[in-house]
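Okay, structure first, notes after.
Here the complex is missing a single protein chain, while all its other protein chains stay put.
Let's look at chain A:
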Amino acid sequence: MTSADGASRWAVEARGLGKRYGRRWAVRDLSVRIPAGAVCGLVGPNGAGKSTLLGMAGRLVRPTTGSLHVFGAPVSAAPGLTDISFLTQDKPLFPRFTVEETLRLGRELNPRWDRAVAERIVRSGKLSMAARIGSLSGGQRSRVALALAFGKRPRLLLLDEPMADLDPLAAHEIGGLLLAEAAEQGTTVVMSSHRMADVATMCDHLVALDGGRVRLAGEVDTLLAAHVLVTGVHLTEGVPAEIARHTVVESRAVGRQFTALVRPRGRIEGDWKIAEPGLEEVLLGYMRSPAAPPLLTAAARTESAENEEDEGAAA
C-alpha cells in the first residue's frame, strides 16, 4: 500500500468535495480517502451521489467545491487521464464494430495499451474476435468493456454498477475476472453496487453515501468489527441507560423485545445478547437513521476531518 512517494498512498482523496446541479447538491462536503490497492465498494440508495462521485473521479463531472486528488495529483491535471479507466453503467461500445476492431480502437487511443492483457480477457470468455459487439450478450459485452478498461493499464479503475444488468452466471464470471485482473495488475478498483452480498465478499474497503454525504468509510472488516447487534428484554421507555451510553445507530422495540445496532465504547453492561451484524444490517441501520453519526476508519479519514471524528472510530 505504501509506495516510495508518500503522496500516492491514496488512490483517491477528496476534501470538502461538492457538486451542485441547480439547487440540489448531489455530493456535499465530502472528505474521504481510498488507499491504493483497495477494492472499494461504493454503496447507498439511488440518488446518494455514487455516480456523481465516480464521474468526478473519472473527470466527466467538474466539482463545484473542494478538491479531488487521484494518486496525489489533482484530478484535473493532464497526466491523470492515462491512470484512470472509467466504465459507466451503459458500457458504451460501438455496436457495429467487431471485437477485434474494438480492441484496435483501444490500442490507437491509449499510449500504454497492453494488447496481451486485453486479448487474454477476451479469449478467456471464448469470444470470437470477428463477432460484432451488437450481437454479443450482456455478459460478453461487459467482458469486452473490461478488456478495454484493463488494456489501458489503469492504476485506478472506476466502475458504475458493473454487474447490474447481468444474469447470475455472467455476473459471477465478470466479478471473478475483475478481481483476478485487479489482483494481477495491482489496480485500485472503486465500484458502485446495489448487491450487498457482492460488496461483502468482493470489496475490502467501503464508502457508503446517503444524501451526498459519507455515512461509512474504511476497511470492511474494521467497519463491521466496530458494530454489534444488541438484543434483550425491554423494561423501560426509550433506549435503556446502559445502551444509551454507547453510540446507538438504530434501535427499536417490538413488544418486550429491544434491538439496537450499536457502536460500543467499551464493554456493554447488563443482560444483553450481543451478536455480530452482517454488512447489510450495518448499512441498512445507517440508511434508516439519517441522524446517526458517520463512521470513518483511520484509513478513510483525511487529516482535516480527523479532529471531528468521534471516539469509537479508531476501533
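Structure notes:
Heads up, the rule we're going with is that a contact is a pair of C-beta atoms (placed from the backbone, for glycine too) under 8 Å apart; a residue touches a chain by one contact, two chains touch by 3 or more; residues count from 1.
In the analysis below, contacts and distances are computed from a predicted model.
Taking the options "Glycine--tRNA ligase beta subunit", "GntR family transcriptional regulator", "Arsenical pump-driving ATPase" or "Chemotaxis protein CheC" in turn, only "GntR family transcriptional regulator" matches the UniProt protein name of the chain that is not displayed.
Per the touch definition above, the residue from A:L81, A:V117, A:A131 or A:L179 contacting the chain not shown is A:L179. Within the whole complex, the absent chain has one touching residue among A:T201, A:T231 or A:Q257, and that is A:T201.
Taking the complete complex into account, residues 39, 172, 175-177, 179-180, 182-184, 197-198, 200-204, 278 of chain A touch the chain not shown.
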